[in-house]
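All protein chains but one are shown in place.
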Amino acid sequence: MTNKIFMLMTFIGVPLSVIGSLMHWPTMILFIIYCLSIVALASYMGRATESLAIVAGPRIGGLLNATFGNAVELIISIFSLKAGLIGVVLASLTGSVIGNLLLVAGLSFFVGGLKFKRQLFNVHDARHNSGLLMFAIIVAFVIPEIFSMNMNETKTLSLSVGISIILIALYLAALFFKLVTHRGVYQTEESETAAENGHHEEPEWGKGKSILILLLSTLAVAYISENLVHTFHYVAEAFGWTELFIGVIIVAIVGNAAEHASAIVMAYKNKMDIAVEIAVGSTLQIAMFVAPVLVLLSLLFEKKMPLVFTLPELITMVTSVLLMVVISNDGESNWFEGLTLLAAYIIMGIGFYLL
Amino acid sequence: MTNKIFMLMTFIGVPLSVIGSLMHWPTMILFIIYCLSIVALASYMGRATESLAIVAGPRIGGLLNATFGNAVELIISIFSLKAGLIGVVLASLTGSVIGNLLLVAGLSFFVGGLKFKRQLFNVHDARHNSGLLMFAIIVAFVIPEIFSMNMNETKTLSLSVGISIILIALYLAALFFKLVTHRGVYQTEESETAAENGHHEEPEWGKGKSILILLLSTLAVAYISENLVHTFHYVAEAFGWTELFIGVIIVAIVGNAAEHASAIVMAYKNKMDIAVEIAVGSTLQIAMFVAPVLVLLSLLFEKKMPLVFTLPELITMVTSVLLMVVISNDGESNWFEGLTLLAAYIIMGIGFYLL
Partner (left out) sequence: MTNKIFMLMTFIGVPLSVIGSLMHWPTMILFIIYCLSIVALASYMGRATESLAIVAGPRIGGLLNATFGNAVELIISIFSLKAGLIGVVLASLTGSVIGNLLLVAGLSFFVGGLKFKRQLFNVHDARHNSGLLMFAIIVAFVIPEIFSMNMNETKTLSLSVGISIILIALYLAALFFKLVTHRGVYQTEESETAAENGHHEEPEWGKGKSILILLLSTLAVAYISENLVHTFHYVAEAFGWTELFIGVIIVAIVGNAAEHASAIVMAYKNKMDIAVEIAVGSTLQIAMFVAPVLVLLSLLFEKKMPLVFTLPELITMVTSVLLMVVISNDGESNWFEGLTLLAAYIIMGIGFYLL
């Protein structure tokens, strides 16, 4: 069902995007077409990556998921960097972090909790992820914020580059830990069965078709993203929104909509391990892979991007992490914990809207 | 015993308050009479609420406790708002939060720990409360502080009102969770037995008498509070105290003295679930109900109150919550954990005294 909707959206949205941008349709209409097309294409990219991952086996598959999982955000951000919109990039990174931690996990806990009184997920994974969240957000994002107060631009950039390299290295080490040295060590019986079943899982598409779809949809996302970022300024003015609000809330939701949907579906099926993995795993990928890669890529452009967020951005990420760490610490969820996360998201949304 | 003392204090204190205020006795003497009378009246209000709660059954009773539990602070604060003393209101909210988390819980852990080597309390409730503490203090109080730095007054007030509504909504949802959808789900065997025994508990007073006492003592507290807030300025000058110190330490202790006493008695009887519930539950009530209600009520007065604390106030609340979350996380207490909380309270007290 959802797949059919996304197919329709793609085959109508992408041609309209091309025609509309060439014929200079009204910016607001273009903005909406672009957003919907990207949401649909993101679902194709996700499914192609998933299929490839199954074909390639768990190790290479895990690596593929870890690299392409947030490809859409990466592509939009690269075009934003190229356009010199560093503020939008940092804002959309922030938005992805709080969106995944609070909105995706919150909706999953809430919707799943309406059906099941208590839902369990692997407490070892939750604690492993908590450690990484603390490292990435509380250490690696907070330190440059504070230290850069007494640094000139060059030093701030050096510090950002150093931290970015360490973030990527630790992200790769985390994959190595999870896929090689400690694969299955912390698995519960239930998840073991799931993993075994998973081995027999049939990919949706074959290898060739997956690669083709991945390539085509990546190209399409790239084309549309380049046009999308140039509509931000206009849309912000038209709605009276700040660029910060567009970056933190709109771009983040557009870039992650497909993932959001699948996390909630998983929660509703009581597969909380997968729902949590999508929400928290995606956050970690943004913070430990997408963000540092963008810092390093920005060295190729005219405007370099240091790893220094605005204070409201940093504080929302820090408090989201602390809230999530405390809530997920017991490996259990219910509707009220979901509502708490959603309430936190709404508070931050109001904040960014008014800023 | 304690009840008799409170009775004496009431029947001497309340008339003296009226006579003294009409005859313009020295402010310092009035301040002391007012404080002692409120301490005594608060105990009456607490017992009347308790009796009503037993008569009304657990659901309505829980609601009653949740609404009237901090009625005294609410009343004092409303009169402070009316007098335009916004600084005192925010300070006394801060004082109630750190007083309940550090002083009440600290004394309970310490006194209980002198008698019992290890005391256990429901770890599920502790974690549920930790999540709410994180939400209320770390998210809902920190966000407006940071965001308001770049906002004008109107926007800060809008943000405060929005957050207040969400806080109250989540507080009601938490009651619904606890009293309806998940009643008894996380109960330990021991607490189940306690709850069953609780059902047979005899109310101290009948329904009519409880309502009468609640009404009369509320009226008396209101009358005295109105006079009390006008003595603050004088007392501050006389003792060389700051208004901040009066709000954070003195008002908070006066408003919560009765609760303090009963939490400690419960800890001494090894009923740690109740002791922790009084300390942490009362904190949550202040942060998620009293504080946002005061923000909304302030819209009716000339001086509006945004949900923006001073930095020392915010930091003491944040660090108190973090300390409490880590200490209560294992569902166990001992005298040393109590002493740690008390030491934190003393440090903050010195800080506010010197500020």
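Which chain is which? They are A and B, in the order written, and residues in each are numbered from 1.
Just so it is clear, a residue touches a chain if its C-beta (ideal position, glycine included) is under 8 Å from a C-beta of that chain, and two chains touch if they have at least 3 such contacts.
Note that the structure is predicted; figures quoted are calculated from it, not measured.
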- Touching the absent chain when the full complex is considered, from A:V18, A:A56 or A:V142: A:V142
- Message: For the chain left out of this view, which of A:W25, A:F116 or A:F177 touches it?
- Response: A:F177
- Note on the structure: Among the options B:T27, B:S158, B:T181 or B:T340, the absent chain makes contact with B:T340
- Task: Spell out, residue by residue, where the missing chain touches chain B.
- Result: 117-118, 311-312, 315-316, 319-320, 322-323, 326-327, 329-330, 334-337, 339-340, 343-344, 346-348, 350-351, 354-355
- Against the chain that's been left off, what residues of chain A make contact? List them. 124, 127-128, 130-132, 134-135, 138-140, 142-144, 146-147, 149-151, 155, 158-159, 162-163, 166, 169-170, 173-174, 177, 181-182, 185, 325, 329
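Methods note: only the chains that are shown with their structure count from here on.
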- Query: Taking each chain's centre as the mean of its CA atoms, how far is chain A from chain B in angstrom?
  - Reply: 40
